[in-house]
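The complex appears here minus one protein chain, its other protein chains still in place.
Showing chain A:
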């Protein structure tokens, strides 16, 4: 859109004043601080979509029925698509190119959600991701329909449209296992015990510990804080776990505070050292996941080359 005029430069105070749902777009001359914060947030989200797909991918092969296999493969395909939409939204900010962000992910500099650093061991663990983690992500994404960076909100519109299928398919697997044999129920409980603390950490440290939260909220990128989101998640997903006969582990302790109408989690019961190690991309299993992404990116390098420089490789073959 080369012939569209640029709005005049906005300083950060003006941004804070105007901040509201879908308020800013590529034709606004945004201060660098805003563009950097938005890039950090959207790139993290995009990376998480891609790494989420890598967690689910092995279950295309391991699915117990053809219906499940088709649905899992459709989900993996959706997640990769979500990643692509988001890299586009981030690219519009002019801080990083899509290639740069993909390279950063492959070489271990790109950050992504804690839950996707833990590969899944078996089918019983799949609904932990598909129902609880995707459900948590949906809670968060729904609040981002009101983010101030318009291209981000547009990507979120399409993501939310598709995700209903993921969560319902995830719940359908959960319901099937929960009503299975005694052994199925035990294994489901084991998976839940293992994943529950990680799911509680999904929303990150509490607001007072969170580093970038204040600025992102002030400029309208984020529309709800970590604590409120975690409560909103627990409000509906905790009863779901109980509905399927899952026992909520005693630690980490989760209690509902009647006065504040909020769930409180005993933070000391959670392994924040591991969380921080993950946040630095140094958790061994998470490194394994990043390496997988790295190998795949390298393996298809020749395809990208062939597309971007058509004819370049054929001379040697002639």
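One rule holds for everything that comes next: contacts are C-beta pairs under 8 Å (C-beta built on N, C-alpha and C of every residue); 3 or more make two chains touch, one makes a residue touch a chain; residues count from 1.
What we mean here is this: contacts and distances are computed from a predicted model.
Peer 1: For the chain omitted from this view, which of "Phenylacetic acid degradation protein PaaB", "ABC transporter ATP-binding protein", "Pyruvate ferredoxin/flavodoxin oxidoreductase subunit beta" or "3-ketoacyl-CoA thiolase" is its UniProt protein name?
Peer 2: Options "Phenylacetic acid degradation protein PaaB", "ABC transporter ATP-binding protein", "Pyruvate ferredoxin/flavodoxin oxidoreductase subunit beta" or "3-ketoacyl-CoA thiolase" narrow down to "Phenylacetic acid degradation protein PaaB" for the missing chain.
Peer 1: Would you indicate which residue among A:167, A:248 or A:279 is in contact with the undisplayed chain?
Peer 2: Spelled out, the listed residue whose C-beta touches the missing chain is A:167.
Peer 1: For a quick check of understanding: of A:12, A:142, A:248 or A:279, which residue touches the chain that isn't displayed?
Peer 2: Final answer for the missing-chain contact: A:142.
Peer 1: Of the residues A:36, A:240 or A:262, I need the one that contacts the missing chain.
Peer 2: A:240
Peer 1: For the chain that's not shown, point to the residue among A:125, A:150 or A:227 touching it.
Peer 2: Hidden-chain contact among the options goes to A:150.
Peer 1: Even though one chain is hidden, which residues of chain A still touch it in the full complex?
Peer 2: Given the touch definition above, chain A has residues 3, 21-22, 67, 70-71, 74, 135, 138-139, 141-142, 150, 154, 160-165, 167-169, 171-172, 175, 236, 239-240 touching the missing chain.
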